[in-house]
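Missing here: one protein chain of the complex. Every other protein chain is in place.
Labels run A and B following the written order; every chain starts at residue 1.
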Amino acid sequence: MNEMALLLAATLNAGTVLAIAGLGLLINERAGIVNLGAEGMMLVAAIAGFATAVHTGSDVLAFAAGMGAGLVMALAFGVLVIWLNTNQYATGLALSLFGAGFSAFVGISYTQQRIGDRMQFAVPYLADLPFVGPGLFRHHPLVYLTVLVALGLAWFLYRSRAGLVLRAVGESPESAHALGYPVRRIRLLAVLSGGALCGLAGAYLSVIYTPLWVEGMVAGKGWIALALTTFATWRPARVLLGAYLFGGVTMLQFHLQGEGVQIPSQWLSMLPYLSTIVVLVLISRNPNFIRVNMPASLGKPFFPGA
Amino acid sequence: MAPIYPTESTMTVSKRTLLKTAGLAAAVALAGCGKKEEAAAPAAASAPASAAAAKPAPLKIAFAYVGPVGDGGWTFAHDNGRKAVEKEFGDKVVTSFVEKVPEAADAERVFRDMVGQGNTLVFGTTFGYMEPMLKVAADTPAVKFEHATGYKTAENMRTYDSRTYEGAYMAGVIAGGMTKTNVLGVVGSIPIPEVIRNINSFTLGAQSVNPKVKTKVVWVNEWFNPPKETEAATSLINGGADVLMQNTDSAAVLKTAQDKGKRAFGWDSDMSAYGPKAHLASAVINWGPYYVKATRDALEGKWATGKSWWGVKEGSIDIVSIADDVPAEIKAKVGTVKAGLADGSFAIWKGPIVDNTGKEQLAKDAVADDAFLGGVKFYVKGVDGKVPGDK
Partner (left out) sequence: MLRLEARPQPSKALSIASPLIALAITVVVGVLLFALLGKDPVKGLQAFFVEPVKSGYALSELSVKAVPLVLIALGLAVCFRSNVWNIGAEGQFVVGALAAGWVAMQAGPGTAWMGRGIVPIILLAGVLGGMAWAAVVALLRDRFNANEILVSLMLVYVADMLLAYLVYGPWKDPQGYNFPQTITFDAVTKIPRLVTGLRMNIGVLIALVAVAGLWAFLFRSYRGFALQVGGLAPAAARYAGFSSRRALWTALLISGGLAGLAGGLEAAGPLGQLTPYVPAGYGFAAIIVAFVGRLHPVGIVFSAVLMSMFYIGGELAQSRLGLPKALTGVFQGLLLFALLACDTLIHYRIRVGAKGAAQ
């Protein structure tokens, strides 16, 4: 029983990185912008965060550095895509490739560095409950913050004026523009917030999750976060669930190996990716379902006055 | 989506071709000025050489690494070996290295380039370089090749390896003495014989002081992937293991153990600084002694092909930085084992050894030879699960 609780805890931990990045990308996509540069942003943020933690010893500063790195990269992306109207997919890819190379380059002198012990956290009283204690209440504050961000984002999107405007921009930037909204500025704000969140996810990865730097350590989590937004049909709560599902499958495959299950480890390693495809297929099956939920202008450039 | 390419109407193929050719021509012109620089450099280099006329030209040695020198593990250990050679031979050698050379078709080019640069002793530090090195060795008989952890040799190519299983055994002794749950965990990298042998030796060592231990194994299927190693270590700890060993190259497993209040070992290099509270000991590889010998062979013209497999006896394997809270009798046992390995009186792989399906693999009092050790494909009793890829 305790092992199940620990598996649950590991799942939440593994899913948090994906969730934060996924929520950031969701903001982007709600405004109609696809940022394929998530992987690159997370990598640069990871090295920025780790380097800051090495030099200052402060986790909070490291998170700030990560968010800052994500912001800067998102700014470059945003200017190109929103004002210069470059192709969103190509620009995002360029960002990812550049981020991979740049982070590897900067990180060379940090591969052997280490940062201090990670703090242990426990919610008083609740952490001692059987099962749910070790399962749910012994996590780093960011894990809980992620849930709050998801809830806050849901409230923002569906219950606030600003959120409504954002969604309108994503559905039909031309109409929003006709109504007098500063479409491009709103899109930029969305891209920047998305970048900041992706940056936070990257910093969490290198400072908390695996407090080490190695090049390419994001290892595809950025791409998976992108997948998450689609199979969560652009709803924050579903992004959370999808992230935990993915994290769960990842931990499950190691758990199964440890139990001596006779399936070759490579097939087990495929599980997270195959399950992503399966869920994608299930969600996308009904084209109307997707069309109703997907921001209509996703991926398309906006030309004011065109 | 706006078109991102020029359509046929906006340009013709020939115009573009012309401009690109012009661009490349400019680059080639740059080559012209560059060549003059290159001609100047060797001239400068040969001047001091001819001045010190009596001294022979230094031996040029090159190393190919699969990982980054900063990995704190496998490649770091090799680079330390390289530095030992520089220290030992001073200006009689000139060493260089190329890191992160992939174990694929690209490697052949790197080795050819090393030969082209005048290196006459070349070290390839991972199994995957075997075929590329063989090809280049066949084409350049004057150059000596040293391949780590492989099994094919040639007239001018020999193999070398370290008995990492000795370090694993000694770590196992400590693990067996320190575990409270009697469950040990190993984060496995790639299921090759060396790693299987290490898992087995680790278990045998633990069983020598604590017959009740069990070992669980989780495979990451990579040599170096800290987040995955963290997840694997977490799942082992969740499964009840309180002492972890690894065959992967980063300090992630140790760090995870520290975070969760468990114990673990460093691997390949001394990792005690990464997790001082969790660190029990580090099973390290010292490539220095072998690299110095190989260099000496080349310098004195005594180089000959063969296979070398060095361990504690030759100074290649050691267990270091044993934690203070390890009980004295366990430390003493490790000392005895080490001494026994050093003088050859102790054999780790001595029968009876039974595998985890109950089949006897080594008869009573039989001592395994290198051929047996090289092909270990089974788990010893006490290790959970089946060797991956085993039919």
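FYI, contacts are C-beta pairs under 8 Å (C-beta built on N, C-alpha and C of every residue); 3 or more make two chains touch, one makes a residue touch a chain.
What you see is a predicted model; the values in this text were computed from it and never measured.
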Residue in contact with the excluded chain [from B:96, B:305, B:336 or B:357]: B:96
Residue of A:90, A:165, A:189 or A:241 touching the missing chain in the full complex: A:90
From B:59, B:94, B:154 or B:192, residue that would touch the chain that is not displayed: B:192
Touching residues (missing chain, whole complex) on chain B: 1-6, 8, 10-11, 13, 15-17, 19-20, 23-24, 27-28, 30-31, 33-35, 37-38, 62, 96-106, 108-110, 112-114, 117, 127-128, 131, 151, 190-193, 196, 221, 374-375, 377, 388-389, 391
Touching residues (missing chain, whole complex) on chain A: 36, 40, 76, 80, 83-87, 89-91, 93-102, 104-105, 107-108, 182-185, 215, 220, 223, 226-227, 230, 264, 266-267, 269-270, 273-274, 276-277, 280-281, 284-287, 290, 304-305
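To be clear about the criterion, only the chains that are shown with their structure count from here on.
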Distance from the mean Cα position of chain B to that of chain A, given in whole angstrom: 35
Contact footprint of chain B on chain A as seen in their complex: 3, 6-7, 10, 13-14, 85-88, 90, 108-112, 114, 117-118, 120, 205, 209-212, 214-215, 217, 219, 250-251, 254-255, 257-262, 264-266, 269, 299-301
Complex contact set, residues of chain B against chain A: 1-2, 4, 68, 70-72, 76, 185, 216-219, 221, 224-232, 234-240, 250-252, 255, 258-259, 273-274, 277, 384-386, 388-389
